[in-house]
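One protein chain is absent from this view; the other protein chains keep their places.
Letters are used for the chains, namely A and B, taken in the order the chains are written, and counting of residues starts over at 1 for each.
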Amino acid sequence: MEYTTLILLLPFLGFILLGLLGTRLRPGVAGAIGTIVTGVVAILCYWTAFEYFGAGRDASGVYPVMIPWNTVWLPFGGSLHIDLGIMLDPISVMMLIVISTVSLMVHIYSFGYMKGERGFQRYYSFLSLFTMSMLGLVLATNIFQMYIFWELVGVSSYLLIGFYYTRKEAVAASKKAFIVTRFADLGFLIGILIYGFYTGSFSFTPDAPLMGTAKMLLPVALGLMFIGGAGKSAMFPLHIWLPDAMEGPTPVSALIHAATMVVAGVYLVARMFPLFIGYAPEVLHITAYVGAFTALYAAVVACVQSDIKRVLAFSTISQIGFMIVALGVCTSSDPHEGGLGYMASMFHLFTHAMFKALLFLGAGCIIHAVHSNEMSAMGGLRKYMPVTHITFLVACLSIAGIWPLSGFFSKDEILAACFNFSPWMGWVMTAIAGLTAFYMFRLYYCIFWGKENTELHTEHRPHEAPLSMTLPLVFLAAVTLVAGWIPFGEFVSSNGQAYHIHIDWTVAGTSLCVAALGIAIATWMYLREDRTVADGLADRFSGLHKAAYHRFYIDEIYQFITHKIIFACISTPIAWFDRHIVDGFMNLLAIVTNKVSWAIRQMQSGYIQRYSIWFLGGALGLAIILLLV
Amino acid sequence: MVQMEYYLIVSTVMMFVGIYGFLTRRNLLAMLISVELILNSVDINFVVFNRFLFPGQLEGFFFSLFAIGISAAETAVAIAIIINIYRNMKNIQVRNLDKMKW
Partner (left out) sequence: MNITLDLIVFAVLALFIVVSSILAVTTKRILRAATYLLFVLFGTAGIYFQLNYSFLGAVQLLIYAGGITVLYVFSILLTSSEGDQAEKLKKGKFIAGLAATLAALGICLFVMLKHKFLSPVFEHGELPVREIGHALMSAEKYGYVLPFEVISVLLLACIIGGIMIARKR
């Protein structure tokens, strides 16, 4: 299966080609090149998946891990070396499908959405770079290679968020995203180094069982790695970059900040899952609590946001929280004995990528139509944009967890895993699922129903998006409709054995009821033209509403800590010391040298007679010395 | 016959008079004249040493002969340079020739 190297090489070549040729290509041609390359990559990914799963299980009943290509890149001596290679196992193949599908859809969609934008070619070249890095991340054979691509993903995310680099907010958002994730990646890097130093290997699974110090320090290393994952996956309190990242073009949000890059943290935890279970289950449970809190926090905030992309951003954070929780509640690697969450998390990752990309792309169509992100500019759009409306509704139902859409199945598995862990966790997550249903339908009703902003709409009549944009919507909606019926446990499970998904109807029934309740409340509050109930509630709990609207002032706290405490109390004195003491000393040296040089320079008068008299004097002195000696 | 040292004293005096002139004259041509004095004194030394110390040989003689030729060449080039300087600066005072320092 050597052709899998092409999965990485093709987008990379596409990036180089588009990046170097740049504006010398016509925008259409550049877009076509990017899309065709991604299309070929997608076909290769599907073929890889077909061949991998088609090859069947080995004697022990698992899909064998395949490494079609591997090369030792940096040997460090001993067993420690950094490899570059390609590793195929069930979750990486699953991720290949997710990434290539969403990426291809976004490429097609961008034809319509980005039409006429300045820097169209640049946009496609960055998309190719991102696709390459993300695919490299999931195909990595070892944790260090993963880290390399992890940072590449961060860079391409930075570049794409700051795509509209003339807008101040976009630049600030890109910087914020980069700095926050980079800060978290520091933890990741330290974790990797501890891991590599004590286990003597960068591979995902150490060859021999760990002993002594390695065993003792592994939880620390894994915890630090999770910090990196939390940064990329926008876990509380490192989530602050994701809502701002919505300054980027909407297809980028769909690709990077909803479907692929932000689940890298989840993927990381899943990748290290055997180690978590084997050596640090308590760290794993901490991740579960972090995930649960993040899910709750983001869901509450999402309920009151007025910018539709922000709502979707918080919804993404919340859903990633679900995935992390599902991984965190695992207590063993046997899916029948508390290891269900692993499969559930991956399943949810898969379905969420599809319907969240769909939601974002739908939001993109809406923004394209009304030229605003604010809900106040929308309302009653259903009659203008039927395709967007239907597909958006499918996605909303799916994320709310309504049978028989894909979100129902994956969320049901997550809730079942939570109830296995503790009833308390199960109920909390169920409540958050209800909140999810509520805010998604609030969003849905505010966009497509409710009072129309007639003033704006007569001035600029909303219209259905072009075919290049609706086609991906329809495709993703179709995937969302059927993805739940995929026997996902047959392919991916925590111990690799086939796991037959069966729906626990007590859990499923509860979650269905809660979701229906959430939808019903949303319908009751927002379907009508007047929003008396919603406004009344907002007035009644104005403090809470305001706090939630401002995302509980987390950004302000960060601002305070960084500016008031770190900058003012630490950085400023250090900067002063650097400017005045260190630089001053160097300047002093320079000034002294300068002055001495000037003094010496005066001796170089250029007058030949002065030179010759010195020469004569020197000769004289030498002669006297020779005579005296 | 005259003692060898007498010739040497004359040449040494001529040499240092030339050096003195080289150090104190401000005119380039005057400096060049001083250089000629120095060269001349050296020529005398060569000839005298040849005559008194190595009478059967001709090294000193030929050295002086060639030195005369070379000093002619040197003078020609030096005067060409001085004329060029004069053309550019309208005088040949050595004090003004510090354009090329540093």
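Here is the rule we use: a contact is a pair of C-beta atoms (placed from the backbone, for glycine too) under 8 Å apart; a residue touches a chain by one contact, two chains touch by 3 or more.
Computed from a predicted model, the values in this text were never measured in an experiment.
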- Note on the structure: Given A:43, A:482 or A:623, the correct residue touching the omitted chain is A:623
- Touch list for chain B against the chain that is not drawn: 1-10, 12-21, 23-27, 29-30, 32-34, 36-37, 40, 43-44, 47-48, 51-53, 55, 57-59, 61-62, 64-66, 68-77, 79-84, 86-87, 90-93, 95
- Message: By the contact criterion defined above, which parts of chain A meet the unshown chain? Give residue numbers in ascending order.
- Response: 613, 616-617, 619-620, 623-624, 627
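One rule holds for everything that comes next: only the chains that are shown with their structure count from here on.
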- Which residues of chain A touch chain B in their complex? 601, 604-609, 612-613, 616
- Given the complex, residues on chain B that touch chain A span 19, 22-24, 31, 94-95, 97-102
